[in-house]
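In this view, the complex is presented without one of its protein chains, the others remaining in place.
Then we have chain A:
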Amino acid sequence: MWCIIESKSRDQFQEELVIRPLHSGDIYASFQFRTLWDTDFLQERQKVSHYRLFPKSLGQVLSKFSVRELHISFTQGFWRTMQWGQPFIPSPPGAELWVWFHDTVSDVDGNWKELTNVLSGIFCASLNFIDLTNTVQPSASFKPLGLGNATDHRFLRYATLPREIVCTENLTPWKKLLPCGSKAGLSVLLKSEKLFHSSFHSQAVHIRPVCQDEQCTSKAWELRQTLNVVFDLYTSGQGKKEWSLFKMFSRTLTEACPLATSSKVYVDITDNPELFELSPATPLLSQAVVLGDRRTYSVFDLTRAEMFGQLRSLNLLLRDMLRPLLHAERYVAGFGLQTGEIHTVIYNNHPYRAFPVLLMDSVPWYLQLYIHTLTVTSKSRDNKPSYIHYQPAKDRHRPHLLEMLIQLPPHSMTEVTVQFERALLKWTEYTPDPNHGFYVGSSVVSALVPSMVAMNTNFTQDQPLFSSFVPVKEESSYFVRVYTEPLLVNLPTPDFSMPYNVICLTCTVVAVGYGSFYNLLTRTFQVDEPSLPLAKRLANLIRRIRGVPLLA
């Protein structure tokens, strides 16, 4: 009995929605749902059968595959850093999955394969296309975000599927993981017809072990479900910079999720708050330091009954935002179907601070990288990376993995180029639409970016969820991960209607050309011998006299 009460009191659910008007005139809405599961995950083989708020489907997966940390994201669209600034939790286009396994796991690859298949079923996604040819083990870029400092990257697996299309069928299972489903609380806003009528859509699940309290006396599983969406006011608002919850989601909020300990809506009013007309007005203001910037938010606490009824219309004006300090993009240079060059351009927009970034590139084997052509230049000078981890690809088995630690000079553009040659695939290895091209996943730039304001380092429960995902260890900098766009590369593609022609042609060539040549080469030509040996001639003479047929 005591046990149940204890666990009841310590499992927690929080929900949060942040709305931020973006510089470009778009609206960024970020949902975070956090479920804490108070169970001692470090005890191996402990059968857990009691689930209260935590979804059972995920809990079973965690224990079965000895998962220590799991991060999965599904994204449709590309986060436009230059227009929108930094997202709260970044993600690359398509699907991304990275998992830390417990260091007791002996067959990591086997577990990984099974895990991807199970997750593929849970999220109705094509995660089963993750195999060894697109899985890498980054040595530095992906550190565990939760408790424990595992550093042995043999237990880490990372894979992306840049081509994955995200739609309603991925949203529904994601919503089912929430304690209130889509019946109450913030999740009533998650209507797919509106969420997918946007410029950007990203949903993610992050599971990691965390401390239950400040002193870290007990530990818990944390499940964070995040959903980020950017609405294009330009196409939907007929030019008016005006929005409301109803316009965005075609729903209004009616109540908090009864299971939630906190349920809040934050509206970013940092930019010219006096020019905002927010209805209903809220007395609650909150300041948070997020991504190196101090922002002010109006807070609507849904657990208070008096909030309901009106939360509807909100007018706002725009202000130029700071350029994002870190920004990266990537493209393929060159023409023709033989060689090419991958250019990754990383911008440091900080006026006076240099900082190092970790660049991670995972390139499929069919682009054969010429690593000796790797150049890193900043301000037209050679920039020598202080750390390079390169794992060459094996044809049909393993992708290239390139990780580099590069120091970015202040206010600079750093260009990383590497040449590649396009491989000829076997004819069964082509996708059904080979002329579309082949995808290369986003490269990942991870960095501790110098902060303009002091970051909040003490980890308390009061912090809003959106600012507490990545633990901040020092006041002067904050962690940012930037994903570049995926690449679409054309490989030399045969004309697949050709086999018929080829068969006809080769048959003709073989039959006519080769046949006659073979004939000419192998036939032995003999010159007719006009004179017979003497004995035969004599014999023939006698035969002629006798009237008997002659010898040949």
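Keep this in mind: contacts are C-beta pairs under 8 Å (C-beta built on N, C-alpha and C of every residue); 3 or more make two chains touch, one makes a residue touch a chain; residues count from 1.
One rule holds in what follows: contacts and distances are computed from a predicted model.
One chain of the assembly is not displayed; among "Sodium/potassium-transporting ATPase subunit alpha", "Lateral organ boundaries (LOB) domain protein", "Eukaryotic translation initiation factor 3 subunit C" or "GPI-anchor transamidase component GPAA1", its UniProt protein name is "GPI-anchor transamidase component GPAA1". From the set A:216, A:284, A:333 or A:509, the residue in touch with the chain omitted from the display is A:333, counting the whole complex. Contact with the chain that does not appear here is found for just one residue of A:56, A:396 or A:436, A:436.
Screening A:94, A:138 or A:209 for touch with the missing chain picks out A:94. Mapped onto chain A, the footprint of the missing chain covers residues 76-78, 80, 82-83, 93-94, 162, 196-201, 232, 234-235, 329, 331-337, 341, 343, 433-437, 439, 485-490, 493, 495, 512, 515-516, 519-520, 523, 525.
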